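A protein chain is absent from this complex, but the other protein chains hold their places.
We just call them A, B, C, D and E in the order they show up, numbering each chain from 1.
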Amino acid sequence: MPYVNIKITREGATAQQKAALIRGATDLLVDVLGKNPATTIVVIEEVDTDSWGIGGETVTERRKGV
Amino acid sequence: MPYVNIKITREGATAQQKAALIRGATDLLVDVLGKNPATTIVVIEEVDTDSWGIGGETVTERRKGV
Amino acid sequence: MPYVNIKITREGATAQQKAALIRGATDLLVDVLGKNPATTIVVIEEVDTDSWGIGGETVTERRKGV
Amino acid sequence: MPYVNIKITREGATAQQKAALIRGATDLLVDVLGKNPATTIVVIEEVDTDSWGIGGETVTERRKGV
Amino acid sequence: MPYVNIKITREGATAQQKAALIRGATDLLVDVLGKNPATTIVVIEEVDTDSWGIGGETVTERRKGV
Partner (left out) sequence: MPYVNIKITREGATAQQKAALIRGATDLLVDVLGKNPATTIVVIEEVDTDSWGIGGETVTERRKGV
């Protein structure tokens, strides 16, 4: 029954990589807490680098930085 | 003052259907808890089927499944 | 498969009221979008009035306001 | 280490405005709570006006309203 | 830089189990997407069984069900 939300920057994650994240996160909940995979939901959200900040800067700015 | 976040797979929900979800969720908070609708926010987020997992698989994979 | 998150201030919602929110939100997704209720998750989170702000003030302050 | 999520309607916020939100939210956590900016994450999510409701109506409807 | 939010019912997860979830989710992002673990945040939120619904019922009700 768990719900997992993974937010990453939108930088070309493939359908295969997303499927691997979903499988891995579901397995983790099963292995660590014995949760039922059938009702485990994993939602991946990709966010533009202009809209993601760390250290007070957008990721777009950091990528350009020296 | 409540905040409701509804996440669904992106599969063609129409503007009318979204409006119905917003009206329904707002009414629910008013009816059950007497909340003020004027400050009740409902946000609908649609997620690609490649990015939504259940049972350890993406919805894209499940739709293809036999 | 939808996921609904309802955030309200912690002000004594009863188990019956929470059950009514869960039933109502699930029915809404079934009625409007034909979603499967068996995999529809609804999570209610209650937040202290000190930690909820609207109009730039906490709800605690507003309740005291004149 | 804080995590800040800002949801707004998608109505043309520029990269500069998003950068200002990220800088401002990070500074706020540093100033008020002494948090470390280097690990403060700010994520901005823009939502279509059809998918954002307040007062039981979508923002699209309200903008048209008389 | 990813952000992972894991929501589970509050049913006695130990500090060791939470640490295992955090390690596992971080490793997953590193392995699948090559993300930097130093800025990967994982937040676990536990929710009372009265406040978690699936299939239109609270988990409290389901646990009692026959």
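Definition applied: a contact is a pair of C-beta atoms (placed from the backbone, for glycine too) under 8 Å apart; a residue touches a chain by one contact, two chains touch by 3 or more.
In this text the structure is predicted, and so the values were computed from the model without any measurement.
J.: What are the shown chains that the left-out chain touches?
T.: Every shown chain touched by the left-out chain: B, C, D, E.
J.: Among B:8, B:43 or B:59, which residue is in touch with the absent chain?
T.: Of these options, the touching residue for the absent chain is B:43.
J.: Tell me which stretches of chain E touch the chain missing from the display.
T.: 15, 18-19, 21-23, 25-27, 37-46
J.: Considering the entire assembly, which residues of chain C contact the chain that has been omitted?
T.: On the side of chain C, residues 7, 45, 47, 50-58, 60-61 touch the unshown chain.
J.: Write the list of chain B residues that the hidden chain touches.
T.: 1, 3, 39, 41, 43
The working rule: only the chains that are shown with their structure count from here on.
J.: Determine which of the two chain pairs, B-C or C-E, is joined by the larger number of C-beta pairs in contact.
T.: Here the pair linked by more C-beta pairs in contact is B-C.
J.: In whole angstrom, what separates the CA-based centres of chain B and chain E?
T.: Here chain B and chain E have centroids separated by 21 Å.
J.: Got the chain C residues that touch at least 2 other chains?
T.: Touching at least two other chains: 1, 3, 21, 25, 39, 41, 43.
J.: Based on which chains are in contact, what kind of graph results: line, ring, star, complete or other?
T.: other
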